[in-house]
Each structure stands twice: as C-alpha cells, then as structure tokens.
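Working notes, beginning with the structure itself.
The complex appears here minus one protein chain, its other protein chains still in place.
Chain naming follows the written order as A and B, and within any one chain the residues start at number 1.
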Amino acid sequence: MLKDNYRIYLSNIRSLYQKDPTLSILLFSFLLIVLWLLIFFPGKVLTLGNFQSMAFQLPELGILSLAIMITMISGGINLSTIATANMAGIVSAFVMTRIIADTTSGSTIPLIVLAILAGWLVSLLIGLINGILIAHIGVSPILATLGTMTLFEGISIVLTKGYVISGFPEEYQFLGNGVFIGIPIPFIIFLVLAFFVSIILRKTPFGIANYLIGSNETATRFSGVNIKKILITTYAVSGLFCGIASTIMTSRFNSAKTGYGSSYLLITILISVMGGVDPSGGFGQISGIVLALFILQMISSAFNFLSISSHLTIAIWGVLLLLTIGLRNIQRRSL
Amino acid sequence: MEQAIRENTTVTIFKELLDNLCMINRKKQINIVNHWIDSLSIRVGDVENPVNTLSGGNQQKIVLAKWLAINPKILILDSPTVGVDIAAKNSLYQIMRELSKRNIGIILISDEVSEILYNCHYILLMQKGKIVEESLPEEITEKELGAKIIGDRK
Partner (left out) sequence: MKNIVRKYEFYLFIIIVTLVVFFAVFSDNFLNLENFMDILISSSFIGIMAAGMLVVLISGGIDLSVTAIATVSQYIMAITIIDYNGNLFSAFIVAGIIGILLGTFNAFLIYYLKAPALIITIATLNLFYGATIFITKGKWIYNFPEWFNQSHNLFSFTSADGIHRYSGISLPVVILILVFILTYIILKYTVLGRKIFAMGGNAEAARRAGFNMLGLTIFVYCYIGFLSGIGSVGQVLILHSVQPNAIVGRELEVIAATVLGGASLAGGAGSVFGTALGVALLAIVWNGLVIMGVSSYWHNVIIGLIIIFSVSINAYKRKKTLRGY
C-alpha cells in the first residue's frame, strides 16, 4: 500500500520534471538550500529578522534581473543596467537635493514624485537609446549596451565628481525602508512588477514576439512582426526597470553615486540564466527567475553570515554560472 | 524553431486573438491552430511542442497555415517543396489546388519543371528579372520547358 503511493509519488515527480525541468531543479535546489540552512545554521540564517532584511535587499536585485531578463529573452543583453540605474538615481537625487531646495512650502510629496519621475524618464531614455542603436542602426546588443554603459557611467562621474549625494526626505526613504502590512514596500513593488512581466511575456503579442525574436529573428521578421518596434520597446522597458530599481536602491541607501552595485551585473545575469533564460535567447520565465533570486539571496546571506569575503563570493558566482550552463546542457541532451 | 507550434502558427494574427485586456485568448488561439491542423492535415502531437519536432513537410505546412490565417487573396509560394518528402509534397500540391478552387490566387515560384507543369494553370518563365516566355501547361512538354530553362542560360 505504501509502496504504491510511493510509486505514484515518484511518477508524479518525474512527469513534473519532464514538463519543466528547469523549474523542477530550481524548486528542488530551493528546498535543498532551505534544508541545509535549517540544519547547519539553526536559527541563525533563517530568522525573521534576516527574512526581513533579505526581503529588503532582494527586490533591487530582482528588478534588475527582470531588466536583464527581457533583453536576454529577445536574444540580446543589456550590460548597461547598473549604469542606467545609477544615472537615474543621481538624477532623482539632484532633483530632490539641488533643484528644489526649498521644502517649506507644502508637503514634500510632489517634489519626491517629480524626482522619481525624472529618474525614470532618464532611465527610459537610456533604454530608448539602446533600443534605437540595436534595432534601427543594427549595432550588436553587446556593443551598444557596453557603449551606453560607459557613456552614462562617465556622465554620472562628471555630474557627481565622484561624490555621494545624500540626505533625502523622510517620505522618500520610506519607499525603500518602510513596510506595509508587515511586508517591505520594495518587496511589494518587486512582486507587482514580476507579476506584470509574467503576464506580458506569456500572454501578450509583445511578450511572445520577444521569445520568437530571440529564437529566430529572421523567421520572425518574415512572419510580419515589426521587430524594430518590439526591440526598442523591450530595451526601453529594461531601462525603465533599472530606473525603478534605482529608486529603491537610493531610498534604501539614502544616497546616490556612481558605481553602486557594480557587482550586481554578474549576479543578475546569473539569476537570469539560473532562472531558465537561455543566453542565446528564446527562453525564460518569471517563476524561474523568482526561485533563482531566492536561492541566491539565501546563499548570499549564508555567505555573509560566514563572513566569506566578497571577492570569494564573486568568484563563486562565476563558478555557479558556469555550472548552471553546464547542467542546462546536460539536461537538454538527456531530454 | 524551438518555439511552440501554437505560437508559430498564429504569429501573423496575434492582433485578432486579443481579448479586452490586450492578452491573447488562449482558447481562441488553440481553436484556430486546430482548425488549420485539420484542414491542412498536419501531423502534430501537441501544439505546445516546439516546431522543430515536426518533420520538414509538416513544418512547411505550419508556415503555410501561418499565412493562410490572415485570409490572403493572393499567396506567393517561393520554392515551397524544397527539402520536403514526397508524401508531404503531394499533400502540399493538394492543398494548393484546394486553395485555388476557393479563389485564392497562388503564385508558385519554383525551379522544378514537373512541379510547375503539373500543378499550374499558367506558366511564366523569368530570366534576369524579365518575363521571357508565357505558356499554358498544355502547350508545352516537360522536355521543352526544361530546355528553355537550361538553354537560355548562356
């Protein structure tokens, strides 16, 4: 009787695996890591306090991962995410601290909204520039985004002279540090964005076209799809997401400067690839990204707890990326 | 190639499948795909499978379905049977005849003499962008047509 149940259980798992191997492996890894943390670090890593701080850190990584993910699905990549985010953050910071310095008249909320929108506008513009370079002029995404990354990193340096801009209004800091029904606000923002991206990718012509373009751009072009419009939109949205991420980051750190999160690039690529995105394009899903995000965040927290040097951590992320690609290959061959 | 059959077949008509929320109506999409699978006799396991799991001939039918979905008045087929197995080839010819009967104009571009001679209502021979010969299929033999194609290639 027990054996039959066991068999049914196993075959269920096997069919789940066959239906979506990536997701199943991620789910399995997730559970494995939770187990590992519970056993080897009892009460130390998986604490409520840590959950809270993870839930604060995770969203910015998550949104940046979303930004990279959509461009990778379309067969390209966006290397300028961090630079875009920093640029947007700096613009927001400028608006808040320099341009409108007088806050005695009325509440600061309109000012904050203005600052945030300014930042988002800038990031959207950078995304548009990327999109136009890639779709209209035909520059390879690697070069286009490397170029914009350098350019806007440079503009950020010129604007800030390397200094940090800080001292934002309390209401702004609330965005990055506050809670709503016990859930950190950044986390809510991330969940909402992830939900929307998931629906758009799976159910709208725009989303599906991205997969098709990533899979075979020529065939898609010959199917009457307006590739230019779609790619420009994708990169513009990617830029916008970087802006949103920067709002969360600058609010959390209460400061903006060039070079924040420069190590995030590798991690966001890692999260995307782990989450099922094929670096050559055509695949990827939100559920995978979210799981990968959680897994990496937990590992990161564990490393933090073990006081593992950040350099070693980065080296490990590199190895992890290679392993993930390798495993994906093996899995693809066996199916 | 690795994308689902369902998406590939309907990529040309995404706009028509949208419901009120600007999302693709899955049911409608699958209905249309199944309709084409039936009318074109495409051998498909599951519409969720990637297109590259189909045979060459069936893949070609998907491409055909993709464009038939927009209800064209004229269909231009450029070398549609290259690399397709015999059975699928005949199937494709059958389909072309059906479409023609339904008053869909078909321009078949090919360099296979027999394909043109036995399927078309009218033959145009083109060379260097110009029409050099016109003929009804009944008025010319396979050999003559072949000779004209090769012979004029100086």
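The rule is short, and it goes like this: a contact is a pair of C-beta atoms (placed from the backbone, for glycine too) under 8 Å apart; a residue touches a chain by one contact, two chains touch by 3 or more.
The shown structure was predicted, so the numbers you read here are calculated from the model rather than taken from an experiment.
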With touch defined as in the header, list the contact partners of the absent chain among those displayed. A
Contact with the hidden chain (one of A:I73, A:I208 or A:V273): A:V273
Answer key for A:V34, A:L146, A:V179 or A:I227 versus the chain not shown reads A:L146
Tell me which residue among A:P110, A:G154, A:G167 or A:G224 touches the hidden chain in the full complex. A:G154
Residue numbers in subunit A that touch the chain omitted from display: 77, 133, 137-140, 142-144, 146-155, 157-158, 161-162, 265-266, 269, 273, 279-280, 309, 311-319, 321-322, 325-326, 329
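As a convention for this text, only the chains that are shown with their structure count from here on.
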Separation of mean Cα positions, subunit B and subunit A [Å, integer]: 42
Per the contact definition, I'd like the list of subunit A residues that touch subunit B in the complex. 199, 203-205, 208-209, 211-212, 215-216, 219-220, 223-225, 282-283
Subunit A partner, complex, touching residues on subunit B are 1-3, 7-8, 11-12, 14-15, 18, 22-24, 26, 66
